[in-house]
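In this view, the complex is presented without one of its protein chains, the others remaining in place.
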Amino acid sequence: MIKDITIGQYFPGETVIHKLDPRVKILVSFAFIISLFFINKFYPYILILAYILTVTKLSGVPIKYVLKGLKPLTFIILITFFINLFMTKGVVLFEIGPLVITEEGLYQSLFMALRLIFLIMGTSILTLTTSPISLTDGIEKILSPLKAIGLPAHELAMMMTIALRFIPTLLEETDKIMKAQMARGADFESGNIMSRAKNLVPLLVPLFINAFRRADELAMAMEARCYRGGEHRTRLNEIKMEKRDYIAITIMVIFFGVLVLTRYI
Amino acid sequence: MSDTMINLENVNYEYKSSEGEFMALKGINLEVKKGEFLVVLGHNGSGKSTLAKLINALLLPTNGKVYVNGMDTTDEEKIWDIRRTAGMVFQNPDNQIVATIVEEDVAFGPENQGIEPREIRKRVDKALEIVEMTKYKKHAPHLLSGGQKQRIAIAGILAMNPECIILDEPTAMLDPTGRSEVMKTVRKLNKEQNKTIVHITHYMEEAVEADRIVVMEEGQIVMEGTPRQVFSQVDKMKELGLDVPQVTELAHELKKEGIDIPEDILTVEELVRAL
Partner (left out) sequence: MMIKIENLNFIYNPDSPFETKALNNINLEINEGDFIGLLGHTGSGKSTLIQHLNGLIKPTSGSIIVDGVDITEKGADLKSIRQKVGLVFQYPEYQLFEETVYKDIAFGPKNLGLDDSEIDSRVKKAMELVGLDFDSLKDRSPFELSGGQKRRVAIAGVLAMEPKVLILDEPTAGLDPRGRDEILGEIKDLYNKGNITIILVSHSMEDVARLVNKIVVMHKGEIAMEGTPREVFRRAEELESMGLGIPQVTYFMRKYKESGNDVSSDVLTIDEAKEELLRYLRRNGND
């Protein structure tokens, strides 16, 4: 189940899209989300689709992979679709028992479902083509001007890196502890919600205790490796804006400008 | 330049907790020469981990002095120099790797030192080459074996260009293959890279090739000498709850039965020749 989630799973490569400055990619993704909400009719979706297909093609990520990212969210997409389908008032197309489908409802539900699908596809390209490390680097750099008002940009990025590093370790540990308690007759699968929650205690307590122990040891190891916060720190791979980044920004500004304009024409 | 790397003078260390005090180290005097391969043996709770942390200035002595390459560990201005000079590798390979990509993790130390990116790149590549992990440099650490992770941790220390490496039970959680990978790397660091090594362990196999062994018990140094001198005292080692090589013990038993053989046998070959 957890393995199925494509969002956040990096697809390694050496393409232009992979090489773009993570800051550019993060900001473009934000602009993409915002412009999606500016769209108020169907035909600009063709531009969106063209954008997604072009970027996917350029990134070398198989389109199947991008579509797989939709799978865990199918439920949400369907809910959005049906709520809009049945809840929108207007000219009745047909009725099935208590369910009424209107022309506006059909239009609205398709529109909203597509918006959600494009949203997921567009943003998953960011995480598919950007390694977690450069993603956090990018976030750190984008947030760093806010250090002046006391935002701990470096600490936030470091926390994210460590979280990413330890997620697989903790998943593995969860599996192990679960099995160990099952070997002592613990039951994680049956019973009502209350008893199930209670049954999680033998899993959660050791998991937390071990996580604290790990944190303690990691802190000591980091200190031994001269870690003293973000000051004076350099990076192995400094992120720099290059020509391709400026080109990408120019193209995207025009593209998103056009998208916003479609609202008025 | 002095040829002393580490010097401990009458060091005491006391842990204080809500339940009272506990003397972890009592009057330790120890000198480690530059280029030496020192093994510290002792069972859990003998104070050997505390000793390691004192050398890295992760702990400061309650009494006495600890010097690393002439620098006093209580001198706050020297703390980063000390940690750079005497790098430390810990027991649990999972809990000392910070980054999600091998080479990023190796770069962590030099990044903290504020070294410029081009120099970091050089150091990272060289460190990975020394521990023979170059082809894994883009891998995610959590997919590697225990021995490989521990070699990454060693590379992370090497990239800080230390003169001395302290290893606090780096093999305790590894399988035999991982253990021999790590030991091979440690020996290489000592022989080829000329690093001073302080290796803490409870596996006697790892001590056989050391220049010198120090045995700790209840916060004190109770035995000291070459592997031959230490392991030949089979009864004393057993009393301390430590192992000696099986052939050494066999030679000892045979001697007790009146067979005329030397007692300082360390290897299978030596025993074959002696009989």
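By written order: A and B. Residues from 1 in each chain.
Quick note on the criterion: contacts are C-beta pairs under 8 Å (C-beta built on N, C-alpha and C of every residue); 3 or more make two chains touch, one makes a residue touch a chain.
The structure presented is a predicted model; accordingly, all values stated were derived computationally and were not measured.
The omitted chain makes contact with just one of the residues B:27, B:45 or B:225: B:45. The chain omitted from view is touched by exactly one of B:2, B:29 or B:246, namely B:246.
Interface note for the absent chain: among B:62, B:145, B:161 or B:226, the touching residue is B:145.
Only one of the listed residues, A:64, A:89 or A:184, touches the absent chain: A:184.
Set against the missing chain, the residues B:70, B:114 or B:176 yield one that touches it, B:176.
Contact between chain A and the unshown chain involves residues 173, 176-177, 179-187, 201-202, 205-206, 209-210. Summarising the interface, chain B meets the missing chain with residues 43-45, 145-146, 172-173, 175-178, 202, 204, 241-243, 245-247, 249-250, 253-254, 257, 259, 268-269, 271-272, 275.
The rule is simple: only the chains that are shown with their structure count from here on.
Averaged Cα coordinates give chain A a centre that lies 43 Å from the centre of chain B.
Those residues of chain B that touch chain A in the shared complex are 56, 58, 80, 83-84, 87-88, 90, 92, 94-101, 103-104, 107-117, 120-121, 124, 138, 140-142, 156-157, 160. Looking at the complex, you find that chain A touches chain B at residues 12, 131-133, 161-162, 164-165, 168-169, 172, 213-214, 217-218, 220-228, 232-238.
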